[in-house]
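What follows is a single structure, and I will ask about it in a moment.
In this view, the complex is presented without one of its protein chains, the others remaining in place.
In order of appearance the chains are A and B, and numbering begins at 1 in each one.
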Amino acid sequence: MNSILGIKDATKRYKTPDGGTITALNGVSLDVAQNEFVTLLGPSGCGKTTLLRSISGFEDLEGGSIEIDGAAVTHLPAHKRPVNTVFQRYALFPHLTIARNVAFSLEVAGTDKEDTKRRVGEMLELVGLAGYGDRKITQLSGGQQQRVALARSLVARPKILLLDEPLSALDKNLRQKMQQELKTLQEEVGIAFVFVTHDQEEALTMSDRIVVLSGGKIQQLGAPEDLYRRPENEFVAGFVGEGNLLDAKITSVDGTRATAVLNSGQRTGITHSGLAQNQAVKLLVRPEDVEVGAPSNADDLHFKGRVSQVFFVGTDYLVHVTTDSGAEFKATLRPSAHNRTSLASPGTEISLTVPQSALHVITEEKVV
Amino acid sequence: MKIKKLLRSSILPIYGYFFFAFVYAPILLIVVFSFNSNPVNMMIWENFTFDWYRAIFGLSAATTESALYLDSTDQLYEAVKNSLTIALTTTAISTVFGTAIALAVARFRFRLKPFYRALMFMPMIMPDILLGIALLIFFVSVGIQLSVVTIIIGHCTFLISYVFIVVSARIADMDDALEEAAADLGANSWVTFRRVTFPMILPGVIGGALLAFIISMDDLVITYFIAGVDSQTLPVFIFGMLRRGIKPEINAIATIMLLFSLIIASVGLYLRSRK
Partner (left out) sequence: MSGLETNEGRKKLALFGLLTPPTIFLGVFFLVPLGIMVVYSFLEPGLYGGVVWNFYDLNYGRILGWADSRYEQFDPVYLIVFLRSVKLALTTVILSLFICYPAAFWISRMSDARKSFFLFLITLPFFVSLVVRLFAWVLILRPTGFLNQGLMGAGIISEPLELMFTNTAVVIGMAYVFIPFMFLPLYASVEKLDMSLVEASADLGATRLQTFRRVILPMTLPGIIGGSIIVFIPSLGNFIVPSVLGGSRVLMIGNLIEQQFLSARNWPFGSALGMLVMAAVLVLLMVYVRIMTKEEEYANATKVKEG
């Protein structure tokens, strides 16, 4: 893997006004490849913005190092780094025209006029704003401003493009459209994008890899599907997608095979390395893996209960079930065309099955 | 019922027009009566005349007591010249200093920031007369001759605050991310200032300068204490005339000043509306 960005052991603390300290980054290490779309995902205050701002040069790290394309930039000021940023509210210069906004980095670098003009034209064309060069920023819609911001930060051919929640100001439809456009654009320009968001759906849609951050630490780093299917800890399981976490205890271990027993007394076989006898674990079940009816396989889990609430969420119904043993359970059920009504209504008795193959074992506690 | 409702809904606008009448009638009165030829009682309309305007421009010494007027005309010119010199110099100095402090307070981190904020706030809450007497005591006890220079210094001490406040408001309106964006796009701090910060705050700087100019032109209290014998300004001159007794020329002078203020105010408000 040809790494364009290498972060090692990045650490940063802030002082709070009341004299305490907040650890924004706690030993974060990350490598990003040449053409990769990497997303930093996490709740607000998790350190994702601090990490992005340390890459762009607006935050000075306390410990650790940052390399861009093999060169150390850890203590280089922002204007000397070969990266550009798309800001959250775009930060377009209101006193300059669109063309002058896009040309800014080239003018500052002293690029000659002809060359600047040509490249600005190319960029505006790339983002679909050819012919808009002489307009004022205030004459643009939110989506168009977004594109100008992209053009402005790409024109100097940065080695990495940093994006700080750039879609959060757009409404939902436009946001989805821009997600696709961003992805296409990234493939077209062929540089690494580091994208910050707190929206897990957005992260799953766009990224090659996702870095889940919480409490200044990387909770998990991996492909979107890995994160969703195989979260390494409770935090990731809870933050990415909806899920049911079932408490279980390991009763016997045989190599990577083990038997777990649930609070309800049900037993099931699981496959996971490094388990020990009597260890407490959690079993993750995604709501869409839950089926209605009795199990066909002995290792499948079976719950009986009563529907407490039903939410229609478009294609599916999200059903909350209280099991006979008192646990809350979430299931996504898809109605069939000829039976839409009787599927589930609050109060209905229901029987649910979780196939053994849908169980994912989480051994780590929630890390915050 | 209907009448009552109508009355209720129109009471506020009717009041509003009275309000503006109260604000503008006195000013209009001056303008109208500056063309009144009655030299004895200015408030009884006689005839339309430009005599008072001619008199202040030294074009006619036609009216009675001409000797006295002629004498004042020279003093008037001197006062206008002093006022302009003082206002222009003061504006330049206080604009530079006020903007500098505003930038420092808004864009840098340092321990004395609260001190500077308080310092800029002080002239706003201090009655003018105090600054006037303090400066008088200072200049006299240090042995500086009262002159145009002392007036300039005096005006700067409080006008820096006015510029500071106007420019600070403009900086506060500006998105911090703009400067980061400039740095991100490769501009060092000087280039960022020249290409982004300064153009962005320029309307505020111009607004502050205009305000400083107008206040300096108009200041009476502080100038009154620190003006030497040879360094009268226009407001001090008119104040003196008012205290000695009223002459019809004051109407004409006041009307010209009015016109002048209106032009400057319009320029300022036009610039602000372009933002």
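The definition used in the following text is that a contact is a pair of C-beta atoms (placed from the backbone, for glycine too) under 8 Å apart; a residue touches a chain by one contact, two chains touch by 3 or more.
Source: prediction; values computed, not measured.
Listed residues B:I153, B:A177 or B:V196: the one in touch with the omitted chain is B:I153. Considering the whole complex, the residue from B:A92, B:V191 or B:L258 that touches the absent chain is B:L258.
Considering B:F35, B:F57 or B:F97, the position touching the chain not shown turns out to be B:F97 (whole complex). Within the complete assembly, residues 12-13, 15-16, 19-20, 22-24, 26-27, 29-30, 33, 41-44, 97-98, 100-101, 103-104, 108, 110, 116, 119, 122-123, 125-131, 133-138, 141, 153-154, 156-157, 160, 189, 214, 217-218, 220-221, 224-225, 234-235, 238-239, 242-243, 246, 250, 254, 257-258, 261-262, 264-265, 269, 273 of subunit B touch the chain that is not shown.
Definition applied: only the chains that are shown with their structure count from here on.
For the pair subunit A and subunit B, the distance between mean C-alpha positions equals 57 Å. On the subunit A side of its complex with subunit B, the touching residues are 56-58, 77-80, 83-85, 87-89, 91-95, 104-105, 108-109, 152-153, 156. Subunit B makes touch with subunit A in their complex at residues 175, 177-178, 180-188, 191-192, 195-196, 199-200.
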